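Yeah, one chain of the complex is gone here, protein chain that is, but the others are all in their spots.
And then chain A:
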Amino acid sequence: MDTPTVQAKRPPKSQRRPPARPSRQRRTLRTNITAYGFLCAALFCFALFAWWPIVRQVVLSFQETNLVDEPTWVGLDNFRAVVEDPAFGQAWKNTFAFTFLALLCGYVIPFVVAIVLNELRHARGYLRFVVYLPVMLPPIVSVLLFRWFYDPGPGLFNQLLDFVGLPGLSWLDSTDTALISLVIVSTWMNMGSGVLIYLAALQNIPGELYEAAELDGAGIFRRIWNVTIPQTRLILLLMLMLQVVATMQVFIEPYMLTGGGPENATVTVAFLMYQYAFVYGGNYGAGSALGVMLMVVLLAVAAVQLRLTRDEKR
């Protein structure tokens, strides 16, 4: 990275050149003023709407406030209250279960799909368009559409099950199937970006590698295992972390489809946070305490990611 001109290393005072070019000093000052002029709008937005909320989250988690009266400091009370809530354990369990299931569906399937698509020589444009289409739709469309499909009566899924002679499921209404139903919607509406990103990674693999593997007598699965996967390792790793971060924030699916039910089977951490602050009469402190915990988990994930990609690049 470039060091700002002003901070450039200076020789000791005795060796310093006489100030032969005062204009340079003045130029630097002027450049700085101009630069901050260009930056001020961004600094305003970032300071108030990006940096301050992060700080405020930590502050709020130690306070009790109703946004009208002066907030009072309550130490760790908020954290204690959050942890003692019976929904707390359930929310984390659901979030991790959701993440795990979403990885099974949303991580492995797109990679396999991308490998197959990359082999095809026809209809490539159509397939790409179609797989990315749900990503373009507003999430509310996908969610409300699937809510109808999941309808235990005339819903499309039970009709299809009935058509092939299987008994219908209660989908969102049963503790057994509610979470996986949310994962299915989530995968359907997000899968396209994963597929296209993998596809691009696959196209960057030099063909000679496959050529060489083939000459060595490697079959198709050997080629995938020994060429494709090692060649896309970095992106696979990165996508894994991104996927974890993305699923940690699941909100619209439980909010619109189940309201966290049945029996808290689909309460996620982000959803619980929303409920504390905006449903159960403005318990901002408890919500922020939960937010701080989520922040810590996400930062840990980010740290692992940085560590792994750095090792990998070396």
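The rule we apply is simple: a residue touches a chain if its C-beta (ideal position, glycine included) is under 8 Å from a C-beta of that chain, and two chains touch if they have at least 3 such contacts; residues count from 1.
Rule of thumb we're sticking to: contacts and distances are computed from a predicted model.
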item: Protein name (UniProt record) of the chain left out of view, among "Membrane protein", "ABC transmembrane type-1 domain-containing protein", "ABC transporter permease" or "HPt (Histidine-containing phosphotransfer) domain-containing protein"; value: "ABC transporter permease"
item: Footprint left on chain A by the chain that the document does not show; value: 1-2, 4-7, 31-32, 34-36, 38-39, 41-43, 45-46, 48-54, 56-57, 60, 67, 115-124, 126-141, 144-146, 148-149, 153-154, 156, 159, 162-163, 188, 190, 193-194, 196-197, 199-204, 207-208, 210-211, 214, 220, 223-224, 227-228, 234-235, 238-239, 242-243, 245-246, 248-252, 256, 270, 273-274, 277-278, 284, 287-288, 291, 294-295, 298-299, 302, 313
